[in-house]
Structure formats: structure tokens, C-alpha cells
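We show some of the complex, not the whole, and keep each chain where it was.
As written, the chains take the letters A and B, and residue 1 is the first residue of each chain.
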Amino acid sequence: MSDRFDAAGYGEIPVGFGERLAVVVVDFQLAFTDPTYQAGRSPHIQRAVVNTAALLKVARACDVPVATCHTAWSSERDMIPWKAAAIRVGMFHGDPATQMDPRIRDAAYDAHFVKATPSIFFGTALVPFLVKSKVDTVIVTGCTTSGCVRASIIDSFAWGFRTIVPEDCVGDMEESAHRANLLDVGRRYADIVTSATCIAEIKRRARKQPDTQGEEHATV
Amino acid sequence: MSDRFDAAGYGEIPVGFGERLAVVVVDFQLAFTDPTYQAGRSPHIQRAVVNTAALLKVARACDVPVATCHTAWSSERDMIPWKAAAIRVGMFHGDPATQMDPRIRDAAYDAHFVKATPSIFFGTALVPFLVKSKVDTVIVTGCTTSGCVRASIIDSFAWGFRTIVPEDCVGDMEESAHRANLLDVGRRYADIVTSATCIAEIKRRARKQPDTQGEEHATV
């Protein structure tokens, strides 16, 4: 379908994978992945959890940095005015809904952050971790596509990272919101791919790692 | 229409106007408002320029802080990887496409910022200006709804401001993208209103200003 976005060349220039990848995981905490909670009942999010778990297994095996986060605050005093009832209750530090989904987190490997706002980059030390790890490409996973994932994609792009979104690793309450947001970000900020593509790119770099490492040591 | 968002109470709790308002204007520069440029040919954006100009006239008369911005960079070296061809050419410092639309800017009144990324809050000194001005409520205007406006709304919310979007003061290339994004942000971050409502709220506070000012001076 041709429209004004096409006429102005939106989405025309692919981002591409760079040299050093990282995987960031947005809000796969029980509030959104456990059916006990009202916001945790979306099959579309369950699909994303399963696919992200598989992606993370490869990432960790290949020494790719992984950052996870959950959303929480100290009290109503420091909670910014979320309009969603489901988000405003039970998200205080220590609440069960703030715990990470056990399918996702590896406490011994991942860098974990607590956030209070939509983006995993906002009000966290994620950028320092990525800079220190010399990452140039961020693979964004998590939920929800039309909320905290969208915000994290914008920020990943804004901070200067090549930004890649495996479509099957981000989930939403409703598929229509999921699709509309991937359309927006695919036009401007990020490449929309599959987890299979991400896994292949991670493995390809892992095989080359030894030579790269040697070269790097030589230059330091 | 009932869906999972409704079930989880998204959009249930209105934000409301606070005590001190500011108007921020995103990217009403010639690249997006002048038909000379490929991205400047959307009637939907023209509508937003006209309505924002009227809103700004009232805001300035009532001493409401106004912040404007344009997008630009020094060279290809510091341009992050925008996927849109229309954005990657002619947006260097000093280029005509980076000049503000004359219907919008009042150089003697507005605080003006240069940005290189989607959000007017990102990589600018906007937050210090709002904090110093004791603003608690940010009215977001500009273009495009599905791009830099969406990013600015998320950040306004994240920084802790009550965030208000006059629907007729934000414009897009395509109305479908405009509507989808207002739906997303109205569920989570911001109240979607009209410019008429914003003008009324600004005028109402202006009438009360003298008393408030007296009270403040007494407490300092």
C-alpha cells in the first residue's frame, strides 16, 4: 500500500546487525506473564515468553550480554501517574507481581535493573552496562509491544544503538496494537525480524569470536 | 469495544491538569511543515500547525512557558541510523529544513532546543527548564504523532509530568497512524483532549495567577 510514509522514504534504509549484540528483556515479570494477574492473561505474551527464553539460551551460551528488568516503585509517592489500574496495584518493591518469570531470568548471568517508567533505558544503568560491554546492536524483547517495548525501542535507537526487534519475542494484550506499533517503529527506528534470524546472527558471531578476541587484545 | 486492555483497566484513571502548565512543540520545522519538502506535504500536519499557533498565542499571553525544538545534527557522523530517507538529507545544522515554521516560533519568548533523536526531552535541557519553571503539567503538540510526538509523550510521562495531548495540535502523515498512537498513549500515559480545553484551562489559571503569586512570594 502506497502512502505518505512511503513517499517520504520511511522504512527504506535497513539498520542491519552490527558487531556486538546484546539482548534486553522488558518486563517479563509475573504481573504480565502469570495468569494470576489480570494483565498476565494474554496468550500473545505467553508466545513471546517462550520464544524469548529460547533466544536467551543461545545468547548466554554465546556470551552475549543480557539485560532484564522489572517495573516497581517504593510507594504511591514515587509512582508516576499510570492510567492503567492493573499497573497501579501490587507493583511495589518486593510484591510477587514484580518477580521475574522463572522461564526468563538467569540471576547468575543477567544484568538486572529495576525501572519505574516505560522504557528499560530510562532511570536505569542499562546504557553504562551496554557501553562497557562495547555493544553496538540491541535486540529488544518483552512486553507489551504497544507500551514498554515501544518505549524501549525508541530509546535504544535514540542512544545510538542498532535496534532489532524479533517480532515473535515481543507480546501484547491485543495483536492489533502489536502490529500497529511494529509498523511505526519499522518505518523509523528498528528492523523487524524473527527470533530465528537473531539466533543465527548470534551464532555466526560466536564462531568468529576467538579471532576477534585475539585481534582486540593485540590492539589494547 | 471490550478487550484485554479494558479488562486490565487501561485508560481508566484520568491524569487531569495540574497547577502550572507548559506547552512543548515538537518538530514544527520546515522539513515537516513546508510543502517544498517531501515530508512537509501532509494536510493533517498543517491542521496541527494552525491549531498550535492559536494555542501558543494564548499560552504566551498568559505567561505559560513554551518550549520548541527542531531536529538537526552536525554531519553523518553524529546522525543516528534513521530509517527514513526524508529525515537523513538536509537536516544538518543551518539547513533551511531545520528552520522553525514562522507561524510557530516566537524567538523572544520561547525556550528553543535542538534535538537529534525522536523525543524533545532526549538530549536537550528541556527538563531543567520545566523544573526551574515549576511546571507540573506538559501539553504536547507538534509532529508526527506516530513518531517524535509519541516519543515525547512517553518521556513527558516518564519524567513525572502530567501529560496532556490536544488531539487537534498533533499531526501525522496518515490519520490511521495518528489514531492508533493516541489510542496507545491514552490508555497509559496521557489525557487526549482538544486545544479548546487546553486554552480554557490556561485562561482559568491565568485569572487566579495574581493571588497564587502573592502566596508564593510570602512563603519564600
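In this section, a residue touches a chain if its C-beta (ideal position, glycine included) is under 8 Å from a C-beta of that chain, and two chains touch if they have at least 3 such contacts.
Just so we're clear, the structure is a prediction, and the values are computed from it rather than from any experiment.
> Let me spell it out: one sequence, repeated, and 2 copies placed. What is the copy number of the whole complex?
Altogether, the complex is made of 4 copies.
In the analysis below, only the chains that are shown with their structure count from here on.
> So what's the Cα centroid distance for chain A and chain B, whole Å?
Once rounded, the distance between the two centres reads 26 Å.
> Over in the complex, which chain A residues touch chain B? Could you list them?
For this pair, the touching residues of chain A are 3-5, 7-15, 38-39, 41-42, 80-88, 117-119, 122-123, 146-147, 150-151, 154-155, 157-158, 160, 162, 173-174, 177, 180-181, 183-184, 186-190.
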